[in-house]
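What you see is the complex with one protein chain gone and the rest in place.
We just call them A and B in the order they show up, numbering each chain from 1.
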Amino acid sequence: MLYSLCFLLFMVGLYCAVVKKNMVKIVLGILVMEYAVNLFLIMLGYRAGGVAPIVSKEDIVEAGGTLSSMFVAKSVDPLPQALVLTAIVISLGSLALMISICIRTYEKYETFDITEIRRLKG
Amino acid sequence: MKGMTVIVKTIASWVKILIFLFGIYIIITGHLTPGGGFAGGVIIASSYVLLLLAFGREFAEENMPLGAASRIDCVGALMFAAIAVIGITTGGVFFTNFLYQKYLPGNAMELVSAGTIPLSNIAIGLKVGASLFLIILVLSIFCQDYRCKGNVCEIPGGKEKENN
Partner (left out) sequence: MSLPAVPLPTFVAVPLIAAFALPLFGKRGKSAATFLANAVTIFLLCCAVASIGRTAVYEIGRWPIPLGINLVLDGLSCLMLLAISTVSAAAMLFSTRYMERYTAKSKYLCLFMLMVAGMNGVVLSGDIFNMFVFLEIASLASYALVAFGCEHEELEAAFKYMVLGSIASTFVLFGVGLVYGNTGTLNMAYISKAISESGLNSGLTFALALFIAGFGLKAAIVPFHAWLPDAHPSAPAPISAMLSGVIIKALGIYAMSRIVFNVFGITVEVGWLLMILGILSMIIGAFMAIGQWDLKRLMAYSSISQIGYVVLGIGFGGLLIAKGAKAQWSALAILGGLFHLVNHSVYKSLLFLTSGSVEMSTGTRDMKQLGGLAEKMPVTRAAATIGSAAIAGVPPFSGFWSKLILVIAAVGSGFYWVAAIIVFVSLCTLIMYLKVQRYVFLGELPEALRETKEQKNSMLIAMVFLACLCVLMGLLLVPPLRSSVLEPAVRVITDGVSYSTNVIEMVRESVKL
């Protein structure tokens, strides 16, 4: 059920990116979509009653240097967290580029309204 | 950008070094505690952005000029690539953790352990810090060109600014 709420947030972002006329609002819509996807990825790794996957000294079995089985049985999946970290970095770069294009476009056209930025037709 | 009041300037000059130190801490113990290269880099960049906001753009630009930030950025990325390539010459494949496997295993959960991962974290922290500060500095340089009176902003004619 929680996954469908994530999908609802994704749809809200998509609606905003498609329908709105102000360039900055379109950029915010894309940002909300990316947040929704990051949230979905983190929720994938969840395990009920789990702990954060941070290894401390007690979790390492002294004899072999491997992780104790109790830690492995209780910890949340760390792989989606690495995926989300990468996705956040990518969306940061993408946001910076979009904002700088918006600023440059404002300088040339003097408006943020995409219905007036229509020199390319046909 | 002009900078803010005296109170903000005083507190910022004390706090910025603490933020910078905290960022370095998060980068260096990235293999032991949560954080690592990217998070530490963002914190370092935010200490420079505090400088920009509190003291104004010219001061921040003298402190870390555009060219120097751009070069630190490239050097960070090249350091990361160098670590990966040295893995080929000593281990056999790309990105091998050669320090952990051959030369310097160290003990678990201490500062000197996990091979090349702390070095990679430092390289990424440099790069991310320099890049983010560069983005915000360039956007603030661009913003400087507007002369605004109330709601009306005047745009000067066609200067050639680089789209970074």
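Keep in mind that, in the parts below, a residue touches a chain if its C-beta (ideal position, glycine included) is under 8 Å from a C-beta of that chain, and two chains touch if they have at least 3 such contacts.
For clarity, every value in this text was computed on a predicted model and none was experimentally measured.
The omitted chain makes contact with just one of the residues A:Ile30, A:Val55 or A:Val76: A:Ile30. The residue from B:Met4, B:Ile17 or B:Cys74 that touches the chain not shown here is B:Cys74.
Across the entire complex, the residue among B:Ile24, B:Ala84 or B:Leu139 in touch with the chain not shown is B:Ala84. Chain A meets the missing chain through residues 10, 14, 17, 23, 26-27, 30, 33-34, 37, 40-41, 44, 79-80, 83, 86-87, 90, 93-94, 97-98, 101-102, 104-105, 108-109, 117-120, 122.
Although one chain is hidden here, its contacts on chain B can still be listed: residues 67, 70-71, 74, 77-78, 81, 84-85, 87-88, 91-97, 160-164.
Operating definition for what follows: only the chains that are shown with their structure count from here on.
Put simply, the C-alpha centre of chain A and that of chain B have 21 angstrom between them.
Within the complex, the chain A residues that touch chain B are 54-57, 60, 65, 85, 89, 96, 99-100, 103-104, 107, 110.
On chain B, the positions that touch chain A within their shared complex are 33-34, 38, 108-109, 135, 138-139, 142-143, 155, 163-164.
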